[in-house]
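As you look at this complex, bear in mind that one protein chain is not there, while each of the others sits in place.
All chains are identified by letter, namely A, B and C, in their written order; residue positions are counted from 1 within each chain.
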Amino acid sequence: MRDVVVANKEILDFDNQIQIQDDVFPILHILDSDGEIVDNESLKRAQLTEEDFITIIKRMLLSRQLDIRSTKLAKQGRFGFFAPTAGQEASQMASSYAFKDDDWLMPGYRDIPQIVVKGWPIWKAILWSRGHALGNVFTTEEGKPVNSWMPQIIIGAQYVEAAGIALGMKKRQKDAVAYAYTGEGGSSQGDFYEGVNFAGAYKANAVFFIQNNGFAISTPRAMQTAASHLAAKGWAAGVPSIVVDGNDPIAVYLASKEARAWATSGKGPVLIETLTNRLEAHSTAGDDPLRYRTQADIDAAWKKEPLIRMRQYMTSQGIWDEDKETAYITEVNALIDDQIKIADKVSKQKISDFIKNTLEVPSYAMVEQITKFESEGK
Amino acid sequence: MRDVVVANKEILDFDNQIQIQDDVFPILHILDSDGEIVDNESLKRAQLTEEDFITIIKRMLLSRQLDIRSTKLAKQGRFGFFAPTAGQEASQMASSYAFKDDDWLMPGYRDIPQIVVKGWPIWKAILWSRGHALGNVFTTEEGKPVNSWMPQIIIGAQYVEAAGIALGMKKRQKDAVAYAYTGEGGSSQGDFYEGVNFAGAYKANAVFFIQNNGFAISTPRAMQTAASHLAAKGWAAGVPSIVVDGNDPIAVYLASKEARAWATSGKGPVLIETLTNRLEAHSTAGDDPLRYRTQADIDAAWKKEPLIRMRQYMTSQGIWDEDKETAYITEVNALIDDQIKIADKVSKQKISDFIKNTLEVPSYAMVEQITKFESEGK
Amino acid sequence: MAVKSYIDAVREAMDLALEKDNNVLVFGEDVGKNGGVFRATDGLQAKYGEDRVFNTPLAESGIGGLAIGLTTQDYRPIMEIQFFGFVFEVMDSIAGQMARNRYRFNGTRNMPIVVRSPYGGGTKTPEMHADNLEGMVAQVPGIRVVMPANPADAKGLLLSAIESNDPVVFLENIHLYRSMKGEVPEGYYTTPLDKAAIVHEGTDVSIISYGGGVPVALKAADELNKNGISAEVLDLRTVSPLDIQSIGDTVTKTGRVVVVQEAQRMAGIGASIMSEISERFILSLKAPIGRIAAPDSVYPFGQAENDWMIKSDDVVAKVMEVVNYD
Partner (left out) sequence: MAVKSYIDAVREAMDLALEKDNNVLVFGEDVGKNGGVFRATDGLQAKYGEDRVFNTPLAESGIGGLAIGLTTQDYRPIMEIQFFGFVFEVMDSIAGQMARNRYRFNGTRNMPIVVRSPYGGGTKTPEMHADNLEGMVAQVPGIRVVMPANPADAKGLLLSAIESNDPVVFLENIHLYRSMKGEVPEGYYTTPLDKAAIVHEGTDVSIISYGGGVPVALKAADELNKNGISAEVLDLRTVSPLDIQSIGDTVTKTGRVVVVQEAQRMAGIGASIMSEISERFILSLKAPIGRIAAPDSVYPFGQAENDWMIKSDDVVAKVMEVVNYD
């Protein structure tokens, strides 16, 4: 037992003890909302080249365009289930930029952009949104495997599964990690906790993200937990856990990169809480944010969104401008149009295929069913 | 967003960040293993009278005798399932001494002594151990309700349920709390986490105990989590959480008392990790500790067990001696003998009663089954 | 009587229960300000306050534990699981705990909990949102599983469920929420649990169904009528425990049976119904029992969901087979 270095009465000062959370979890922050660098040393540490910056902003723009188009198409019934991502571009695109092909992505339903930049063709993402299983064949256009799970619907499940991938990578001595995303709502789930704790206990190769975007459908962040920082929940499992300005692409990238390095070094997982904002509805399936959130709150959040500051900073550095942006957006839109056309051409799924995909060796009753549906051409 | 008061490079010092746990969770410790008080101020704060001391040591002795007798009887097949408690007397008896009749106890399978001192007759505990439902009628000999759940078999479930009781008490504005016990193994469960987090989010009237006795069946504490202190897991939910020398009855009592006061004040739950030791087998159902633990480890643990120091301290204060102890043990043994006789007289359960207790209004098929079994006198 | 939608009937029942009994509480994910993702609890928090209608953190096992614990403080919890596909997260609270507590405490504790949850296909939800999992919970002794198939029953059965001292899993059909309207009696009334209802009288064949299968069966019965076949449709309403009496009555009356369920063949309640008939009423049968159910695949994703789901044409065809048998 350690020596009593702290007076017992301090130990029993419960009020003080919980307030310490603010000291343990300061916020990593490099690029402020006006596009100014507040910490040049950290900027240097991120080692981002001009090319990196351009790739990151392009990914952020791609994500934003996907968001705009999907939301619109969903309203027309041409897109299926979609969970908007506007506001989370730094949190999603700058984080995932720190990972490599060999790493395994464990996305939630809102993490479509991360899978897309990992090589998942957009037409497959569209099929997934429509509930077409061909979308769930995770290969690139060239047939190369994309190390991603399909977007997880059961909140938290991706965390326990990520722990398994991470442990497997450690056993195989791979220079790779599993990186998983959930929301601040998801961080209330038992599976979230078990996943982080297992990965910690095995010192497995994982990086966990909590995208704290303020809301779980209608439920505000404050309702989820009395913790002042969700990162505390990873730290409590003995896992280094930090809070990052989730609208600051440089901070998000740096944190992710360092977390990956730590996690591949054999020291175990890292957890990153990104403080960001969900700027739109929870999903395209009938959610109306104004039932539980004021317009003023939404307007204020839009002022802090990550594209503004990234654009501003890169422009000030002379590596981005309006023309480049317009050109890229045009390019992206054309791509999306193209991909929708591809998706539209994919023929509808057959029931017999569904049954065939249920067990490798079908049961007696399933064989009957396959025969019946096939005879009906279904 | 708060000001950046900590340099980003410190934030990214992952090694350091997890080491902070030792600073956040010093160990509350008042009575050392030689029976000396190391902190007189805290002793005073505990406000234990001579009578309190005597009651506490008697409860600890009762618990120890119950343990000895049950283990023996279990080997003869006269006791059913039993999970030994030796070594945990401070953790169980000094903690529960801080709670009141109106408080609700949520015990695990190893927490029989806490229910007994709350008024559950020992003969009922014996019936419970034998799998007789009459043991689960939680009333005193006089028929007064005992606010206790039956010992929970599903590890963690008592924590989510405690959150519900605690929330209900808050809603009813009761001056009462729910207090729940689990082990360090149990603290790995999703339900453990959801329970603490819910109670924290609602600032409900709960006190949670993690009895860290070193083992979960054969699995050592270190395997459960990378956290250096399990108390961190409560703290991470925004709940004040402290580590206590679990073999020190005074420290355990003081922490529990202060926790109860905090939890009834409307400020929310408190979590207490008691550092203690399981001195015997996991249970009477065939566990052999020497398969996974050395005799030297067990011997060393016996030296730190709480009765030694409590006896020593109280003797030095002139409020306890060998004669008193011998007399009390004789009394307890007679009581246990008596209670076994009562338990032995209770007639075996009927299947028809089982079925009747399944639904208040039985189903068509159940009525048939009740009729059939009753006709056979079963 | 006013014509109301199924979801309005559900909401009305909770409104009346909250009004009548201060011990009734409504909670779950997003049930507060947002009124639930389907608006089943719309307006209830505004009317009864945050103390009685409240959001929870996002964790189903926590919600189940909350409900169980609250019963010790004499509350009657109505907990919502946002979609029944998420029931796996709260299986222990339901099947391991609340269903067993009357038994565990030797009859000395009530567990007046209602687990409300939407289920069922046909609205192109994402996966895990539409599954028919009633068969799993129906295997649990100590719990009731209730699945109303029309607005009047939705209201009356929900009020009975709230009054019940045993836990009730109350499954609300998503597709019927807004598509199904019907006459709903005014005010507070209860519809008895454990009692099936004949929702279409007939003499030639019995179609036994429940939940989302009932409208399909009714449509088939109308169709069959045109072909001169008189089908009786039995709506089980409570699927666990089964109303064996009513099943026996219709089987002995018609001697021919088709069981209709939305769940996969290997899941659902169909097999239980058929087993009771084959054990108890087999003498009355003039033909093998027909069964219409979904195929034994995983519940399919949105796109081909409608192809996969059972159809009244299939019921008609199966009934013709059973009626023309021998």
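Observations on the structure shown:
Here, a contact is a pair of C-beta atoms (placed from the backbone, for glycine too) under 8 Å apart; a residue touches a chain by one contact, two chains touch by 3 or more.
Please read all numbers here as calculations on a predicted model, not as lab measurements.
When the full complex is taken into account, the listed residue touching the unshown chain is B:225, out of B:205, B:225, B:277 or B:339.
Of the candidate positions C:138, C:184, C:260 or C:323, contact with the unshown chain belongs to C:138.
Shown as candidates are B:7, B:153 or B:300; the residue that touches the absent chain is B:153. Of the listed residues C:8, C:30 or C:92, the one in contact with the hidden chain in the full complex is C:92. Although one chain is not shown, part of chain C still touches it, namely residues 85, 87-89, 91-92, 95-96, 99-100, 103-104, 127-128, 133, 135-136, 138-142, 240-241, 264, 266-268, 270-272, 274-275, 277-280, 282-283, 285, 287-291, 296-298. Residues of chain B in touch with the missing chain: 80-81, 109, 130-133, 153-156, 185-186, 188-191, 216-219, 223-225, 285-287, 291-292, 348-351, 354-355, 357-358, 363, 365-366, 369, 373, 378. On the side of chain A, the interface with the absent chain consists of residues 104, 133-134, 136-138, 147, 150, 154, 157, 159-169, 171-172, 174, 178, 190-191, 194-195, 197-198, 201, 354, 356-361, 363-366, using the contact rule stated above.
Just so it is clear, only the chains that are shown with their structure count from here on.
By number of C-beta pairs in contact, chains A-B lead all other pairings. Centroid to centroid, with C-alpha atoms defining each point, chain A and chain C lie 36 Å apart.
A straight line joining the Cα centres of chain A and chain B is 40 Å long.
Among the residues of chain A, those in touch with two or more other chains are 188-191, 223-225. Contact of a single residue of chain C with at least two other chains is seen at positions 57, 59, 61-62.
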